[in-house]
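The structure follows.
Of the protein chains in this complex, one is absent; all others appear in place.
Chains here go by letter, A and B, matching the order in which they are written, and residues are numbered from 1 within each.
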Amino acid sequence: MDEHRPRVLAAATPYLLVLPAAAYLAVFVVYPMAQAIRLGAADPHTGGWTLEHVRRMASDLYFWPAVRYTLWITALAVPLQVVLALSMALLVNTRFPGHTVFLYVCAIPLAVSDLAAGLIWLSLFTERGYLNAALVQWGVLRSPFNFLSHEHPAWLVGAIVTTEVWRATAIVMVVLVAGLQLLPRDYAETAAVFGASWWQTLRHVLLPLLRPSLQTALIIRTVLAFQLFATVVTLSGRLVPVLAGETYFWYTLYRNPHVASAYATLVLLLSALFVWGYLRTLRPEGEGT
Amino acid sequence: MTLRKLGLYAAALLLSAWVLVPILLIALAATTPREDLYRWPRPLWPERLSLEVLSSFARQEAVLRALGNSLAVAGLTIVLATLVSAPAGYALSRYRFRGREAVQLGILATKMFPATALAVPLAVAFIRWGLYDTLFGVALVHTALSLPFVILIVASVFRGVPAELEEAAMSLGASRVGAFLRVTLPMALPGLAAAAIFTFILSWNEVFAATLLTVNHRTLPALLVHSVVAEGAPLHYRYAGGLFLVLPALVIIFVIRRYLLTLWGVTVR
Partner (left out) sequence: MAEIRLESLHKRFGRVVAVRDVSLEIREGEFVVLLGPSGCGKTTVLRLIAGLETPDRGRVWIGGRDVTRLPPGRRDLGMVFQSYALFPHMRVFDNVAFGLRMRGVGAAEQRRRVQEVAELLQIADLLDRYPAQLSGGQRQRVAVARALVVRPQVLLMDEPLSNLDALLRLHMRAELKRLHREVGSTTVYVTHDQVEAMSLGDRVAVLREGQVVQFDTPTQIYDHPADRFVGSFLGNPPMNFFQATVDPEDGSLRVEGVKFPAPAAYAEALAERRGGSVLVGIRPEHVSVGAGPLRGEVLVVEPLGAQKLLTVRTAHHVVKVAVGPDRALRGGDPVALGLPEAHLRLMDAHTERALPRR
């Protein structure tokens, strides 16, 4: 008996160390997630299950536009972010003199919140902003054009996508730069020895090798795009409704935590769907390496 | 060869401009006198710069209080996140144990789940627990949001200190805890400081949960969202607020620029 005690302790040590974090996440992540589902699907008076809140959410004027806009903005912004980030990462990877400064500059938006990014680009896109000032001065426009008006939803979405691309390209770039650094330089050099052009090397050697990083980046960005909120709110108010924004309005404006929770649950489900897809597509490859 | 180099630099310059110009413009906008901001036609380069808008923004009592709140929340978050994540990160870096994979998967899953989904139910729960509209409550949520990232960073920091060093200390008479305190901790300190700074940025920038969880004790982002959305604050106020949010982040990210790639690289792996 006595002989076994220290070993049990040693075996229990990692669990004891992980316990606080696990407990914390259980209380502040797992519990609220369950709670979100309950709030969104329970009758506040009887406590029974009801689809009432979900129905109210789905019949709301803003619901379908919010779903549509969220998906649209995601579908537009994410590929642009990947392409832009890939160019940045490849540039960094050439190790040209000054590439460390370049890397730092490209990484700056990492520390910029979606709210700040929205305010920054507001100064460009607003009716009397820098973009209009420049366009008028250079003679492209005769009078300022209102990019952020409900009359031009395409321009509004364009402004939001631009802002999102500007802000979130940095994190994609970090993933790709890290991925590129893991690749031995010999691969590209071998390809060059065999006479591959830069473009062929990129297409047939680098990109396939980068696939895991690219997938990671893609999925992280897609999931995070469902949380799109402050950028949209600062640039468009509620002209371009999005899911996270509706959660906010239902909670703070209409003081209805149930419909807000229904929205939250929807975001949760969409994210879970993508996490699941993420694990499914990446797992087999992760085991290989 | 030289043509290729030229193209390289041109591309680098262009991409740098894409990142830097908007930041320069918000700085410019926030330091342009109020009248010039609303004048049309608007000159591309303002005739004069002034700190009038910025200083009147910063002198507002609500802003000052929000600034203090933001700092307090970030400080609390750093303390909480470090206390909770350090043991877990240490365990992940040093031990092979059954369920390790499950823990890592759990971390991966939680970092995917957004503040958006958590904020509403937490607000409801916090009202019940008496934590609603308190800085501590916001810090609790920020800790939860940053925890998965910070655990990964801390684990990689500890992984950077070879286990053999701890074993050497133990073979020389130190206890397990003693070996940690005398060898691993001092060596991990710079990395842990970087992790703390990462936590600070995360908390400082967090908008959604802070907005939903506070009424009278708003953080700076929450105050800005409220005044923009609910009160339709004027443009100059928004610009000043934007610059106020960006500046500390810029300074910090400059300070830790050497760790940038490692920090964020670890969190997205």
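To be clear about the criterion, a residue touches a chain if its C-beta (ideal position, glycine included) is under 8 Å from a C-beta of that chain, and two chains touch if they have at least 3 such contacts.
Bear in mind the structure is a predicted one, so any value in this text is a computation, not a measurement.
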Listed residues B:51, B:64 or B:168, member touching the removed chain: B:168
Contact footprint on chain B, counting only the chain that is left out: 162, 164-165, 167-176, 178, 183, 186-187
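Keep this in mind: only the chains that are shown with their structure count from here on.
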Separation of chain A from chain B, taking each centre as the mean of its C-alpha atoms, in whole Å: 16
Interfacial residue positions of chain A with respect to chain B in the complex: 11, 13-18, 20-22, 24-25, 28-29, 31-33, 35-36, 39, 84, 87-88, 91, 94, 96, 98-99, 102-116, 119-124, 126, 128, 130, 132-134, 136-137, 144, 166, 171, 174-175, 177-178, 216-217, 220, 223-224, 226-227, 229-230, 233-234, 237, 243-244, 247-248, 251-252, 257, 260-261, 263-265, 267-268, 271-272, 274-275, 278-279
In the complex with chain A, residue positions of chain B that touch it: 5, 8-9, 11-12, 15-16, 18-20, 22-23, 25-26, 29, 37-38, 40-44, 83-85, 87-88, 90-92, 94-95, 97, 99-100, 103, 105-106, 108-110, 112-125, 140-141, 143-144, 147-148, 151, 201, 204-208, 211-212, 221, 224-225, 228-230, 235, 238-239, 241-242, 245-246, 249-250, 252-254, 257, 260-261, 264-265, 268-269
